[in-house]
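Have a look at this one before I ask anything.
All protein chains but one are shown in place.
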Amino acid sequence: MSAPTHDLGIVKRNIVRADKTAVEKLSRFGVATIHEAMGRVGLMRPYMRPIYVGARACGTAVTVLLQPGDNWMLHVAAEQLQPGDLAVAACTTESHDGFFGELLATSFRARGAAGLIIDGGVRDVMELTDMKFPVFSRAISAQGTVKATLGSVNIPVVCAGALVNPGDVVIADHDGVVVVPAGVARRVADAAEAREANESDKRARLAAGVLGLDMYKMREPLERAGLKYID
Amino acid sequence: MSAPTHDLGIVKRNIVRADKTAVEKLSRFGVATIHEAMGRVGLMRPYMRPIYVGARACGTAVTVLLQPGDNWMLHVAAEQLQPGDLAVAACTTESHDGFFGELLATSFRARGAAGLIIDGGVRDVMELTDMKFPVFSRAISAQGTVKATLGSVNIPVVCAGALVNPGDVVIADHDGVVVVPAGVARRVADAAEAREANESDKRARLAAGVLGLDMYKMREPLERAGLKYID
Amino acid sequence: MSAPTHDLGIVKRNIVRADKTAVEKLSRFGVATIHEAMGRVGLMRPYMRPIYVGARACGTAVTVLLQPGDNWMLHVAAEQLQPGDLAVAACTTESHDGFFGELLATSFRARGAAGLIIDGGVRDVMELTDMKFPVFSRAISAQGTVKATLGSVNIPVVCAGALVNPGDVVIADHDGVVVVPAGVARRVADAAEAREANESDKRARLAAGVLGLDMYKMREPLERAGLKYID
Amino acid sequence: MSAPTHDLGIVKRNIVRADKTAVEKLSRFGVATIHEAMGRVGLMRPYMRPIYVGARACGTAVTVLLQPGDNWMLHVAAEQLQPGDLAVAACTTESHDGFFGELLATSFRARGAAGLIIDGGVRDVMELTDMKFPVFSRAISAQGTVKATLGSVNIPVVCAGALVNPGDVVIADHDGVVVVPAGVARRVADAAEAREANESDKRARLAAGVLGLDMYKMREPLERAGLKYID
Amino acid sequence: MSAPTHDLGIVKRNIVRADKTAVEKLSRFGVATIHEAMGRVGLMRPYMRPIYVGARACGTAVTVLLQPGDNWMLHVAAEQLQPGDLAVAACTTESHDGFFGELLATSFRARGAAGLIIDGGVRDVMELTDMKFPVFSRAISAQGTVKATLGSVNIPVVCAGALVNPGDVVIADHDGVVVVPAGVARRVADAAEAREANESDKRARLAAGVLGLDMYKMREPLERAGLKYID
Partner (left out) sequence: MSAPTHDLGIVKRNIVRADKTAVEKLSRFGVATIHEAMGRVGLMRPYMRPIYVGARACGTAVTVLLQPGDNWMLHVAAEQLQPGDLAVAACTTESHDGFFGELLATSFRARGAAGLIIDGGVRDVMELTDMKFPVFSRAISAQGTVKATLGSVNIPVVCAGALVNPGDVVIADHDGVVVVPAGVARRVADAAEAREANESDKRARLAAGVLGLDMYKMREPLERAGLKYID
């Protein structure tokens, strides 16, 4: 029997993290490649952006469900973070407040966290940039938050339109944020590798002037679809 | 081992629908009440709005995953609808096109569907209003769609920020759209009933001039929190 | 040699209006039908909404290019309106101010105008509703405007993402706003009529329980595309 | 010495309300007229909309500063409401949650309140509609709120972009929401009356076919500005 | 007789490109200068942003009309690109998907294209940055697209609110994107040059402390408009 998506006031301590080798392999590919390798699914909404140029992160999700304007659960989550984890924070409603800053980043880093994905706002962005602590967020805001109402840690969450289960692999770069369920991480990593291998040949041919129309054999289907050339 | 949220190209025929008695009981309560009864979780984002004043719907979810600008899967979903079902359509990316109109509504109604929840656009809204076919959508748009690319039917989807599994109860009214997982439908229906019973007494006292400050015994916690009255 | 899209400070007095019979025929169809009949082109962005339930308009475009927060050109346009015209107002930049209200509507109606389409804001909406003067706008705002800077009347404008030439037929209802170029008005009107005739048969079959899957013969192409049914 | 705009944790009990006669007179005019009479200032942002067709409110402001997702201060404000007051609620950050519903409306009405203006969300909108309790809000949402963090009552607030001091007159209709400072209420009411008187003559002339170009003597300034008529 | 703006399924091979000398001259000026030189018209909406700091592009437009979530026509357009062309892609509806990435950029560059302006999303932004391939888009998204439905190439399109005809000069920098119709390119280039020459003198005087109030002789018109100085 399925449980509600969100149970408030719960911290799950033991989660099954995706296979380390698969995580390591996935960390070598871009988000667009992984998303394609998984069959064009699993992306967060494109409003999630890196807070500095060059930010990139890959890790196993420790999920957090926040309440609007309240960052209590990020402190609770810190204790659950293990080296290689990536904190993934959703909020019960849309909120752009500054839930996270330099002090929490210092704590998360001390725990070995690989970064933060947050469907909310963050602050101290220049300090986070100096620390090279990768954060992907929907907003930047100095607005302080309270510690008054319970959310949860390590329950399934919907973050920026994507379902994230604790232990899933989450990869973020300048193209977006993608979620790879733990159970398919190895298969997706292999598919991404195959796809990447395949691209360098295509790149070379396109650079040499071959048209995609010919390389992908599109002329015939385009004609069948009714495309007309006029002068 | 968990599966990816979204598998494209799949139609699941046999789904476990929530208990009919629980659905019937839930249909008697408003979205705000049910959301509270469930512990303040399960709401879709508030951009989902009814297409006409007075629209209201409750049913068991037949889920649909659409591709942008493509309504093929709504035709596939029609066949899976049973009396009392509510179609719940998500899209792989944000799209405001008019995926649904009068003809599809005619077909859905013939199948016994209770309405449509769609994280996209619809058209023929005056005709849908005349039919009293309840639709809750993010947009209204005359833009036509194609039938070219596969999505899926009856897989778990994220619709307007909420996770919906096929068979879950979905209730929609002017306050929003809430998802009650099939496994907790009965318990939530009972809790909603209890909550509703409790409200009429409160309403009478407030109408008689009793203040919430006193009725909810807030004066002491407010003072403890530091509230100061000045003249 | 093509002219710039927008020349400021110009009023074109003689414009070629679409054929009256075609306009009359188009007025009998909905926006979604006409948009389909034209090949799925010509729609304005869906943020254009009617200011009251039941608003509907069809007429030949007298175009107006406004400056932000300035409604001077609407007064200039009034003189160019002839019975059956529909004023279509674009703005050089995005502006939500209240460019139009009851007094201008009184004047427009006295000229025989069929309504207003404006990529900006309007005010006096309750009075306009009482007058049954149809307005489709991007916003409602009481904000007053000045009369200080020139725009133009009867030049080609881009309104809510659609190109409108003076004299084109513009049709607006609850599904959106569509632009039919004057030169194809007759052909599109005929196509819309044919499409409408075709729909009543489809509606009857769908109401009788025939599935779109069968009526549109989609099963075979779906299978070819790889759709899989699972239990 | 000026105080900070927002002091948290304060309730001011004695406020100076605008003159009752002026409030009564202002209640007879529309928002657009009052805004013009005041010199085109004092409007809230146009995202503030009535929750039902025909909603209208006018009263002296009891101001509330809310925290995101927290409606505690609305309960505190209830006690400060006197007959003829209008609650005006701002939030420290943008929040669309459902801060207000039927029970609070029942309490506000028992205190004699004329309605609610809230830069946030509300719920129970069908019940509020049945009660004819006028609410103007930025959103509708079933999302419940907590009672955990202090805001303030009867301090100056910025609501939807407009500064509101306790005791100011606030008028809301379908065109928007306007704030008239208590100190100028009488003068603005008189100016609105004069403006309204002036409009009926204009309306009659425009209805008779007189052009604004002539009535407002715009032809000469338009020519001076360089307007060119072409054929 | 005018044709519809958008005809689907058409590729126009022979287009009249703006004069090369004019294009070269326009490439030396900023977008703000050219926009002013043209009379303050021709700008795309400001949501069009460069994907990397320092991006800049100028070329003759090869226009593309895309379908949502479908990048087939970009492959078709590649063949029509000549050295010095700039691809300008609009979409039939709003779409933020990643229509374009490194492989297409490699192909476009091999054809001599100067960059891409797209009213949609792009991906592989770090790779495009490394390539110094200038792209101006409304969004960044890893979301993949299909190749299933026809759009057109080299028809007039409305891109981000601006009309673009094939062969027009399009200039993009950090201030925005401006369209110069081919027929006025030479005149606008000359006007931009004159404007630029004029600015260096102004800059020097302002840097020396001369006020714009005096340099532009604004004091008298300000006084006439009623400006009052108070202490």
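Should a chain be cited, it is by its letter among A, B, C, D and E, assigned in written order, with residues numbered from 1 in that chain.
FYI, a contact is a pair of C-beta atoms (placed from the backbone, for glycine too) under 8 Å apart; a residue touches a chain by one contact, two chains touch by 3 or more.
Model, not experiment: these values are computed from the prediction.
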item: Partners of the unshown chain among those that are drawn; value: A, C, D, E
item: From D:30, D:120, D:134 or D:156, residue that would touch the chain that is not displayed; value: D:156
item: Listed residues D:36, D:94 or D:175, member touching the removed chain; value: D:94
item: Residues from chain E at the interface with the omitted partner, ascending; value: 30-32, 35-36, 40, 43, 46, 49, 53-54, 173-176, 178, 199, 202-203, 206-209, 211-213, 216, 218, 221-222, 225-231
item: Residues of chain C (touch criterion as defined above) contacting the omitted chain; value: 67-70, 92-97, 141, 143, 146, 148-149
item: Contacts of chain D with the absent chain, listed as residue ranges; value: 1-8, 38-42, 45, 92, 94, 156, 158, 161-163, 165, 168, 179-184
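Note that in this section only the chains that are shown with their structure count from here on.
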item: Intersection of the contact lists for chain D and chain E; value: A, B, C
item: Intersection of the contact lists for chain A and chain D; value: B
item: Copies chain D and chain B - interface residue numbers shared by over half, same or different; value: different
item: Pair joined by more contacting C-beta pairs (A-E or C-E); value: A-E
item: Separation of mean Cα positions, chain B and chain A [Å, integer]; value: 27
item: Centroid distance [mean C-alpha coordinates] between chain E and chain B, Å; value: 42
item: Numbers and ranges of chain C residues touching at least 2 other chains; value: 40, 53
item: Overall pattern in which the protein chains touch one another (line/ring/star/complete/other); value: other
item: Interchain contacts (touch definition) - all pairs; value: A-B, A-D, A-E, B-C, B-D, B-E, C-D, C-E
